[in-house]
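All protein chains but one are shown at their positions in the complex.
Chain IDs A and B follow the sequence of writing; residue 1 opens each chain.
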Amino acid sequence: MRRPSWRWAVVTTAIVAAVLFPLYWAVISSFTPESRLFAAPSLVPEALVLDHYRALFDARDFWTPIRNSLIVAGMTTLLSVTLGAGCAYALARLQFPGKAVTLAFVLAVSMFPQISIVSPLYLMLREVGLLNTYPGLVLPYLTFAMPLTIWMLVGFFRQLPAELEEAAFMDGASWFQMMWRVLLPAAMPGLIAAGMFAFMTAWNDYLFAVILTSTTAAKTLPVVVAGFATDVTTERTLMATSGVLAIIPPLLLAFLFQRLIIQGLTSGAVKD
Amino acid sequence: MPHRFPRIAALALCAATAMVSAAACGGASDSRVLTMSGSLVGREGEVIRRQLERFRQAHPGIAVQLRPTPDAADQRHQLYVQWLNARVSEPDVLQLDVVWTPEFAAAGWIAPIDGFHPPVDDLFAATVAANRWNGALYALPWFVDVGMLYWRTDLLAEAPRDLDALMRMAKDVQTARGATGDRGVPFGFVWQGARYEGLVTVFLEHLGAFGGAILDEAGRVVVDSDASVRALTFMRDAIYEQGVVPQAVLTWQEEQTRFAFQNGQAVFMRNWPYAYALLEDASESRVAGVVAVAPMPGAPGGAPTAALGGSTLAINAYSDQPDDAYRLIDFLLQPEQMLERAAVAGQFPPRQALYDTPELAGALDIPPSEARRIIEAAVPRPVSPVYSQLSEILQVSLHRALTRQQDPRPALEEAASAMRMLLARLELSPS
Partner (left out) sequence: MTSRPAASSRADGGTSSRELRLAWALASPALSIIALVALFPILWTFWESLHLHDLRMPWLGRPFVGVSNYVEALGAARFWTALGHTAFFVVASLVIELSGGLLLAMALDRVTQARGLVRTAVLLPWAIPTVVVALVWRFMFESPGGLANALLAGAGLGTPTWFADAAAAWVPLLLADAWKTTPFVAILLLAGLQTIDRTLYEAAEVDGAGAWRQFADITLPLLKPALLVAGLFRSLDAFRVFDLVYVMTGGGPGTATEPIALYTFITLLQNLRFGLGSALSIVVFAVAFFFALGVIRLFGSGAFLERAA
């Protein structure tokens, strides 16, 4: 362990302050009465009101986009983790021809610029009538969630000691039993980390959501938040408020699973 | 505990009542539901809700739901394009910006309404003409907007006669009052300069003032004429040389300019009529009672020009209920509804006969005869199915020139040649 010096402590504090300041600003704005928002801003708020939060939920039916985002992100996570885990295990532990090509293919897909596939997705979904529906968002989200999950889990599975599986087989377990009873529990941290990444990516997406949904009933959170910002009148305050609310689920996840996220990102290389 | 039971019973009763009434309300299976989408900004939202309530009372079998849309016209356009491309059947009635009708008609997204025999003779000819495509009528004008000059009666004795006078008067006030402090007036003249459709309307007014146009009578692109270059140079110099127009306007749309003027920070503002009612609201506005409205001034070589804006109502081509949709449109176009809109939201009615009535005089802030004159002289934007793209080309060039990335002449020449190429490629250019 490097000897910590006070210089580094100062640097860290400065960085943390810089990181937190805009968040502080957004939170303060969400509680600031409308008239003050256009006047010269002050760092310490003079008045705090709950009006905007009330307006958001009463007048603007904010629960719908929250619900939509939760359902879409949740479904994306579930599908990409369950299907992706199987694929990742095959790529990590099993031998079969075309493995390197498959891995390269998955990696390549994760590099696709979203804009490049959005127009055919739009046309495809329009033809089958899936615009403004949950599957109509979940399927496109799998485009980037699935490769991401596979990629993360491949790294994670490779880190797991081979003895785990060997021991299970020595005890006479079949592939299925080995996977269900031994591998899954051992891989749980990796699965959770991968799941959280998939959730965050789906929760935060804007491009696909804004193009593939247009009805109020189908819109997700980022679209609604961005929509507030263009409505210049009272909606700026709603934007700050809705933005703050949109942060909460990812924030909770970041707080609760900070260790797992870091482990997942670095395949367990970063020590606590 | 004895007290709990009655409370639970009361709760259950309430729940039951709620469920029953909800069922009763939602269960009216024979009522048809119409959806309408449009702008709900400020007073407009108030007015439309009141009018829809009256419609419901007049037509008990039809309920009308309002679909919210973004305030910014460009965003609403984007949303409509997505809806109609996805062939959704709702909303049934669409509020369109006056320049969108040819585009939507050509794409087959809105239904022709000649079959309903609308009262076109009662409406201003120019407003009806803008809604025709290929000989058929596709929408009806709902209200008319014209660009106007707002000015502070506490700072000036009279409205400026031309643009040079405007600049002089603005500068004098700015110098006299200073830029800071409670009495300060930092901005001389504010207009909408963000890179969006509003910029084109502001430019159109300056353009007409100097004698230019976007398309000539034959439909040829003439936005790169000398008059245009003068107009754009004037706008640019007003910001950087004269200091009368703040650079910030290049990021402002209608509401931001209204706020600046409303907070007493500007001498002149160019905006649509809707702003007047809001400016006169003493509870929010610092300039209530000291605002007056005048036509946009002219300049050497041209004439005072107001951009013709406004909204039209159209029927979604994929709607299941076109007849009911037309009933709603017809209702909203009745004189009574139009007068109410004028009184509350300050938007001018397209019915010519109303301009001779005393009711309209009471509802508007300027004499109806003057309003009529301005409307009849107002300049429409080009009527074309590719107008949005033409506008986008122009917006980019105008904004580039105004942010000093390019000089006005090359910017306009670039825009003009791109517009010509576009019209040519789409087999729409005049022979």
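The working rule: a contact is a pair of C-beta atoms (placed from the backbone, for glycine too) under 8 Å apart; a residue touches a chain by one contact, two chains touch by 3 or more.
Since we're looking at a predicted model, the values are computed, not measured.
Chemist: From the listed residues A:W63, A:F112 or A:W180, report the one that touches the chain absent from this view.
Modeler: Only one listed residue reaches the unshown chain, and that is A:F112.
Chemist: Give the residue, chosen from A:L91, A:V182 or A:A218, that touches the chain omitted from the document.
Modeler: Checking the options A:L91, A:V182 or A:A218, the one contacting the hidden chain is A:L91.
Chemist: Which one touches the absent chain: A:I66, A:L131 or A:M146?
Modeler: A:M146
Chemist: Which parts of subunit B face the unshown chain closely enough to count as touching?
Modeler: Its contact residues with the unshown chain are 78, 81-82, 85, 103, 106-108, 194-195, 246-248, 250-251, 385-386, 388-389, 392, 396-397, 399-400, 403, 405-406, 426.
Chemist: Can you name the residues of subunit A that touch the chain not displayed here?
Modeler: 1-5, 8-9, 11-12, 15-16, 18-20, 22-23, 25-26, 29, 37-41, 79, 83-84, 86-87, 89-91, 94-97, 102-103, 105-109, 111-121, 123-124, 139-140, 142-143, 146-147, 150-151, 154-155, 158, 165-166, 169-170, 175, 200, 203-204, 206-207, 211, 221-222, 225-226, 229, 236, 239-240, 243, 246-247, 250-251, 253-255, 258-259, 261-262, 265-267, 269-272
By definition in this document, only the chains that are shown with their structure count from here on.
Chemist: How many angstrom lie between the CA centroids of subunit A and subunit B, rounded to a whole number?
Modeler: 39
Chemist: Which residues of subunit B touch subunit A in their complex?
Modeler: Going through subunit B, the ones touching subunit A are 41-42, 67-68, 70-72, 75, 79, 82-83, 85-88, 253-256, 259, 263.
Chemist: Spell out the part of subunit A that touches subunit B in their complex, as residue ranges.
Modeler: 38, 126, 131-132, 211, 214-216, 227, 230-233, 235
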